[in-house]
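Read through the structure below, which is laid out as structure tokens, and then see the notes.
One chain of protein is taken out of this complex; the other chains stay put.
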Amino acid sequence: MEIKRREFLKLLGGVSGAVAIGTYGCNQVIDVPERLIELAKKGLGIETWKNTICGQCPAGCGIKVRLVDDIPVYIKGNPLYPVNQGGMCPSGHSALEVLFNPDRIKEPLKRIGIPGSNKWEPLSWEEALQKIADFLIKQRRNNKSHQVAFLDGSEQNSLMSEHIAQFMKAYGSPNYYQYPSVKNDSVPYLLLQGTQQIPSYDFLNTKYVLSFGSNFLEEGYSPIYYTKLYTHLKELTEKKRTRFVQIDSRMSLTAINADRWIPIRPGTYGALALGVAYILIREELYDNEFVSKHTFGFEDWVDNEGYTHLGFKSNVIGNYYPEQVSKITGVPGETILEIARELGNNKPSLVLGDQGSADNTNGTYSQMAIHSLNALLGNFGKEGGLYFTDQPPLAELPRVQEDELAVKGNSQPPIGCTYNTSFKIMDFSINSFTKNILSDNPYPVSVLFLYKGNPLFNALNHHDLAEALKKIPLVISFDSFLTETSEYADIILPDHTFLEKWDEYSNIPSVGFNHVGIQQPVIEPLFDTRNSANILIELGDKIGGTVSGSLPFENFEKEIKFRVEKIYRSGEGAIISEGLKGDWLEYLQQRGWQVGRYNSFDEFWKLITKHGGWWNPIKKEKGIKNIFKTSSGKFEFYSQLLKEWTDELVLMKGNDSHQNRELVLSELNINARGDQVYLPHYEAVPVDEHMPLYLTTYKLLTNRNGQSSNQPMMQEMFGYTSHQSWNTWAEIHPATAKDYGISNEDYIWVESSTGSIKLKAIVNPVVMPNVVAIPFGLGHTSFGRYAKGHGVNPNSVMKNLYDSLNGNPALQATKITISLAT
Amino acid sequence: MNSMQNKIIAMAQLVSFLAMWIFVIGIIIWIINLISISVELQDAPGVSLGISLVAIPVFITLACILTYAYFGFKKNTSNLKNHSED
Amino acid sequence: MPKKIQYENELDAPLFRPIYETGKGFYITVGILMLIILWALIMYITQIWFGLGVTGMNQTITWGFYIINFVFFIGISHAGTLISAILRLSRAEWRRPITRMAEVITAIVLAIGGLHPILDLGRPDRVLNIFTSGRLQSPLLWDVTSITAYFTASTVYLYLPMIPDIAKLRDKGGKLTWFYSFLSWGWQGTEHQKKVLNRAISILMIMVIPIAISVHTVISYIFSMTLQPGWHSTIFGPYFVVGAIFSGIAVLLILMIVSRKVFHLEDYLKKIHFQYLSTLLLIMALLWFYFTFSEFLTGIFGSEPHEMEIIHYKFTGPYALFFWGMLLLNFIIPVIILSIKRFKTITGILIASIAVVIGMWLERLNIVVPSLANPRMELPIGIYIPSLVEWSLFLGGIAVFILGFVLFSKFFPLISIWEIEEGREEGIKEVEERVHSYLPGKETGSK
Partner (left out) sequence: MPKWAMVIDLDKCTGCGDCIAACKLENNIAIVSPEEANDGRVMFWMDMITIYEGEYPNIRVKRFPKPCFHCDNPPCTKVCPVNATYKNEEGLIGQIYHRCIGCRYCMVACPYTAKVFNWLEPEWPDEFKNCFNPDVSLRMMGVVEKCSFCAHRLLKVKEDADSDEREILDNEYLPACSESCPANAIDFGDLENKESRVYNLSRSSRAYREMEDLGTEPKVIYLQKRE
């Protein structure tokens, strides 16, 4: 036996042992795939590891890819990369199924059928690019450069987005949008403290965390980073534990791991937050010093014209006493009392708000209410509070050179914004984007670039969006797969998968330190695909002039190098490396802000690509002053910015008259009046009262935005928590199920005013009564053999509602009824 | 019934009889083999022995009974033949 | 047909008739059965081709029809040999027309049952591994050994008592003379041969009883040796044996009634035989209930959570219908029919027996599936719905059994002729002496 095994090892060289275990394995050589036998005959199977950044979701984890004879066979977390420190999420592991997916687009395609007909014919790169370039040039010559729009669904803080922005600006169009857009999510922070940045939370030093629907372990910006923090915390605080309390209408992964779960009626988070504020204020549990020093609009105040304005305090005291709040939220008064006291008595204590509380028509106001709790607790610029990371010392891209065509184009109003195209607060709303395209308001869109993402699948207004896509003369999609959306494209320029391309990721939102990750090819492109970034450079060159001048790089790799070189010069931080394993924070603290010296940039570059990234955990000391960029230089309970901009809108209606203000407010779907509009307050969600149940959706780690639906492994373990594979299910509380005569595993109809879907019911008490929770991700009508026709898409029964302040879709605002499917 | 046929039949009987023995012996060998394996793998030896102790004798007795019957009948038929000769 | 074979003048002519006269009925039955078997064969080939995926089993419920039927068929096999052996031992004179049939059933059903585990294998091509690298500590191997032993024993036990009848057939001549003379081992019916034969039989019947019992005990071990709740029970050995004999007698009764009708054996299988046998059935029914009762009582009384889970599942779960059906068919119906004189007619007995056979099959189902459907780990409870393939193979098994019986009846007398004769000649005298010997008074010189 032994000898045989040796022989076998020889056969497979470096990659020892298809031998399972025991002494019988030798016979199992026959079980090794042909390919490997051949490789083995060729010589030793050489095993190598390459570091890169995972592109499955925006979380930007560092991954280590195992290659045997240059073919990736396994992926694990990069133990050195500070964001995930060797951790991974399920979908990261199925990345190889993206790379080797049988449904990949292998060459440029031209649509021959009608949009959505999915009939294609191949096209040579030169032909395709020339075609597009000509069109773009024509547009430009006719002063229509602004009619070129770019929709970037990557959701990623990568160089790519800046790259695109650069291109669009140089070309002369204001219409570059990210969807979903992080900028939108940060609107509340913009309104309250004037900075458009997602805060990071100092979990490690806090005693108590109150999370308003923020599912940071599952749906957050970087779940694995938070998982790491979370468990690191549990290690640190064996004795005195940090207490996690999760407020959510469904028991999310975060809620399961929290110390307490408080169910709440969807869309009423803001009210609860203010209810908590009520008690903090009443019982003097808030940070009086901070509030008096660094906040604006807490007490009632008088403006220059001598008008008295309502203060946060009196607003809260007046409207949000526990009985009232518990009537709105369904949370018992004593519970509110409890959490408020725990919050006030366990400082430093943190308050988080996201997903559940944000994805609603009143999302922005809820977030403001929740965030203002942090102000009451004085959680700024102190240990165990929240903070804002610095920007990494990356080189800015060269200043965009705008010729007069570009200037003219850029001066045009962007079409991606809400009801009035100059509403500055919001970055992008797919809803108004669509409406504007359909109504040619203020101008038609003639070219649309699509990069990654799948708006037709994600958006709540997919019908209109489809129409809009049909309307646009030229739709170009950079995509590796045929998705619902790219089916509407006229030309598809296949992109590399992230394992084949260069990119650079810096500062994932809410990750608590400065970091840069290098995404690099681990394998030669399998097919005739190209990096979209390079395509843009090429297009720029074809257009020529200032456009090519603004992207003066041979290719994307060079561009990244150019950016990274500045880090090297700055000498800040460190390339992640063996030394930083283990208890990294302390290590760097005592080691000062710089680790390691590099003789040359080439060495630096070699190292950073070898290890996968750079980081700098040391925060620059910031006075509270530079946290708040508001006009008052303080934290503004009363958002003067919001006031200013609403006033602008009012003026655009003509004069500042009562009815104009009414008009504006009603168009913004704001029910509050007077000063309340600019204060954190509770806005009731407009729901169909005749529908008895709430519909809430959530995203699973196995398939965060439906982008993993074409990976069989993820399809199979989609519902690993309730042993559901390849299909969608609806969670229903036993009481509710009883009312509707539904038992576990029954099939039910979920019906809203916009449509109905049939799916399996899972009856268990992890969702509050009268709420039906459905995971988002499946129900594709395209996107390859593994995605198509499995499960249902809850968004298809959702009402097309949006938070009109920041333009985000309201995923929790639909009410439904259910019935047993027969 | 000619004698030729008789001979063939007698042969056939003998063959089947031997086959029976081979079968039984085969089984016994197999069981012994199994015991050796179980000893080698330190399986519960009590069980193995128990089974084999039951199985082996059973097969042997069966075989013996058949043999007994076989020859018992044979012997008798032969003297019958002698009778018929004279 | 050269010359018509003379048997009409025989005393036991009705026993020869089915052998020498072939009606249309015979060919039709055989034809139909052949078709069914062919179908089953095709189904099995598909299973080999595509794998066990074509069945209704899944990761939690990994055993289904095949194992159920395995236990069921082996159970039936207990009819024959055991009963005939016991009757022979107790020298019950009414056994004479019954024994042969009983033994036939055993032989055929064992062959079928024994093959079922192979149907259940994921890799039948590797079945020989149990010879090269078998492990005696696995209850499955205990089965292999004990079933082979039982099979050989019962075939021998069927064969030896048949020799005199075979000789009879040989002497009648006809096309198959060579065949019969090959099997008859030159039987001449001399005193010496009779002595030899009787001795052989008497050794066999003593030996067969323990084997038969052991076989079904061992089969129960397959289940009770695991830690599964609902299986891990010491009572299982006897429980299975009783169940086996129970179903065995039922099948025997059915066949007796049928062949009595078909082959006009009213003269041989008299009402009295059915009376006696059905009484035995009744006793078994009660015994079976006793075991079932104590099995569940211990479970419920101890109320160990996992046990309870499964008992609850049996009582109320998706298979509850089968469970209560089992009680009805195995206990209530037979007891009512067999204990009330008025119902205890041939038809009544037939109904009761059929009920029992179905009931016993349900019992096997209730043992195998629910325990597997409720794993100890908190996994979603699986459901098992047998596929077409499984049903076909079940049907095929039954078809093979009937075919075997029909063919046997074509070549050999279903009732032991020589034993009947023996009964006429010596039986009566012998019984008389025996009765005398039981009675008070001085020993009459009984040999």
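In this document, chain identifiers A, B and C correspond to the written order of the chains, with residue numbering beginning at 1 in each.
What we mean here is this: a contact is a pair of C-beta atoms (placed from the backbone, for glycine too) under 8 Å apart; a residue touches a chain by one contact, two chains touch by 3 or more.
Note that this is a predicted model, so its numbers are computed, not measured.
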Response to the item:
Of C:19, C:43, C:57 or C:265, the residue touching the omitted chain is C:57
Worksheet, complete the sentence: In the whole complex, of A:68, A:210 or A:560, the residue touching the missing chain would be A:68
Worksheet entry | Among C:30, C:89 or C:140, residue touching the chain not depicted | C:140
Discussion item. Considering the complete complex, identify which of A:80, A:251 or A:445 is in touch with the unshown chain.
Written reply: A:251
Discussion item. Using the document's contact rule, name the residues of chain A that touch the chain not shown here.
Written reply: 12, 15-22, 24-25, 27-28, 30-33, 35-36, 45, 68, 71-77, 84, 86-94, 96-97, 99-102, 217-218, 223-224, 227-228, 230-231, 234-235, 238, 241, 251, 253, 256-257, 261-263, 701-702, 712-717, 720-723, 725-727, 733, 764-766, 768-769, 790
Worksheet item: In the complete complex, which positions of chain C touch the hidden chain?
Response: 50-53, 56-63, 117, 120-124, 126-127, 129-130, 133-135, 137-141, 144, 222, 225-228, 372, 375-380, 382
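Operating definition for what follows: only the chains that are shown with their structure count from here on.
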Worksheet item: Quick one: chain B and chain C, Cα centre-to-centre, how many Å?
Response: 25
Worksheet item: Roughly how many whole angstrom separate the Cα centroids of chain A and chain B?
Response: 80
Worksheet item: Which chain A residues reach two or more other chains?
Response: none
Fill in: Numbers and ranges of chain C residues touching at least 2 other chains
none
Worksheet item: So in the complex, which bits of chain B are touching chain C?
Response: 1, 5, 9, 12-13, 23-24, 27, 30-31, 33-35, 37-38, 41, 43-44, 47-48, 51-52, 54-55, 58-59, 61-62, 65-66, 68-70, 72-77, 80
Discussion item. Considering only the defined contacts, which chain C positions touch chain B in the complex?
Written reply: 131, 133-137, 141-142, 145-146, 148-149, 152-153, 156, 160, 163, 177-178, 181-182, 185-188, 190, 192-193, 196-197, 199-200, 203-204, 207, 211, 214
